[in-house]
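Only a single protein chain was left out; the remaining protein chains are all shown in position.
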Amino acid sequence: MSMQFWVVQAFNGLSYGALLFLLGSGLSLIFGVMRIVNLSHGSYFLLGGYVALSVIWTTGSWVLAIPVAALAIAFIGLLMERIFLRPLGFDPLRQVLLTVGFAFLFQQAALDIWSGNNFDITPPAALTRSVEAGGMYFPLYRAFMIATALVIGLGLWLAMEKTRIGAAVRATVDDAQMARGVGIDTSRISMFIFALGAFLAALGGVIGGGFLGVYPGLDFEILPLAFAVVIIGGMGSLGGAAIGALMVGLADNFGKALFPEVSYFTLYAPMALILAIKPTGLFGRE
Amino acid sequence: MATDATPNASSESALPALELKGLSKSFGGLHAVRGVTFKLMPGDRKAIIGPNGAGKTTLFNLITGIFPSSSGQVLLYGRDVTAWSSHRRTALGMARTFQVTHLFPKLTVLDNVLLAIKGLRPSKYVMWRFMSSYPDVYEKAHGLLERAQFMDRKDTEVRFLSHGEQRQLEIVLGLASDPKILLLDEPAAGLSSGESVEMSEFLQGLDPKLAILLIEHDMDVVFDVASNISVLHFGEMLESGPAEQIRQSAKVREIYLGTE
Partner (left out) sequence: MSERAMTSNQTKILAVLAALVAVAIVVPNTNSFLILLATRALAFSILVMSLDILLGYTGLASLGQAAYLGVGAYLTAILATKYQFGLGYDFWLVLLFGIMVGGALAAVFGLLAIRASGVYFLMITLALGQCVWGLAYRWNSLTGGDNGINLRQRPKFGAIDLSNEVAFFFLVFVIFCISLGLMYTLVRSPFGRSLAGIRERELRMKILGYNTWLHKYIAFIIAGAFGGLSGVLWAHTAGIVSPINIELTNSVDALLMAVLGGAGTLVGGVIGSFIVFGLREYLSTLVPWWQYVLGIIYVLTILFLPTGLMGIPERIRQRRARNGNAGKPKQLAPAATS
């Protein structure tokens, strides 16, 4: 296998990992703060793509579609958290099932509104070109994905480390009870984080729409990958999510290229092993 | 050092039912239990007292194998069980109750007792016969429930019982496996004074061959039930001796009784 193969595959894996980071970081934060296994996270991703399509169809603006879609889905997430998840209290099973119930409702709604067709989100022409380097072609859109994930990741990291609300979030991840004890409003933190998670997932959905497409079933297709990211990286840890996303992105690409018959197995088996050996993930705290 | 004055035990058997040798446990930097050495002979009635946070419940958790110990040994009838899991220790004849009620809340009183009786019987693995086809187990459960005056409520789910009733049922569950050693973690916790008196009468009425180790804050229960008392303070065994000696001890008064 040539050098070219490795470089191209690594680049592809990296860009896929960037997309997974957008999806996984929110899921990880939600789990860290609320201990909720959110099975409607894939729906946020898919709905983000659909809402962006509508915005593009009506206004023709891809740039506008990104914030509108992400904010709309963040609002849906916020409502879900406030109206339905909060009153349930801490009961992992009921929370999981409730998020599944919503995933089904979202699925049907998407089918009704946007039909069952496959769509692509076409980015501006400037991003659809490829750049040649060393005899290899690199699609600019994939580079854009990586850049977006870097900017978002950096922003999240700064927010977590440098702001008061970030400190409150970290305290809640560490020990929610203790955080409540020192006067942190964990209920508002939960609301904020749930909305942020939905925002990030929808953002991933819009950007992924130019790469994976937007189609019914994408929600449950992408969801297990998001869980792989979260579990490998460790729940509630941003850095963990970044490394998890990178590992899953690369493993997925190289797996499919090198041993296609067992490629998903090589992704999920390590995930199960990590869970069995260190349930808090590679980078999660005890 | 612990000087175990056990007049009634030495004649019966040379092997202590329970022996701790330099048992220690630390959580991170916190030394919850430090170098505890202790002996409980068959038929002994001993109590461990000490202020809150002295490490009493941690000590029980080490003895029953809920936590692994950091160093030291636990011996049951001379066998080193330090590395054993809880259920294997139980099989050697040890039972315990919990300070915070640990019953099966959504099962009936009778089911709670049936599970406790089955715990040490090989038939607990049987899956092709109904539980109700074991009349001997039911007979024994009825006997235990009658003795504790629970028969009229045997079909009530445990979560609907009063706190006092749940405390009593804790002890019934402890006795269901016919233990030779019984560890009682604050059996009178949260009971009214009348209920405490009943509790200590009930404990005094138990088989004299049963070795009892008691953790308790209610000193009336301690002096009624135990003939020998050890004082645990910041995880260390400070003083041990006959009940009367401990009652007189100035040091004990200072750290423990004085604070009551």
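Going in written order, the chains are labelled A and B, and every chain counts its residues from 1.
FYI, a contact is a pair of C-beta atoms (placed from the backbone, for glycine too) under 8 Å apart; a residue touches a chain by one contact, two chains touch by 3 or more.
Keep in mind the model is a prediction, meaning the values are calculated, not measured.
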**Asked** Hey, which of B:46, B:96, B:180 or B:233 is the one touching the hidden chain?
**Response** B:96
**Complete:** Among A:57, A:75, A:137 or A:265, contact with the omitted chain is made only by A:265
**Message:** On chain B, where is the contact patch with the chain that was removed from view?
**Reply:** 64, 66, 85-87, 90-91, 95-96, 98, 102-107, 111, 114-116, 118-120, 123-132, 134, 149-150, 152-156, 160-162, 164-165, 168, 173, 176-177, 194-195, 198
**Item:** chain A residues touching the omitted chain (full complex)
**Value:** 31, 35, 37, 39, 84, 87-88, 92-94, 96-98, 100-102, 104-105, 107-108, 111-112, 220, 223-224, 227-228, 231, 260-265, 267-269, 271-273, 275-276, 279
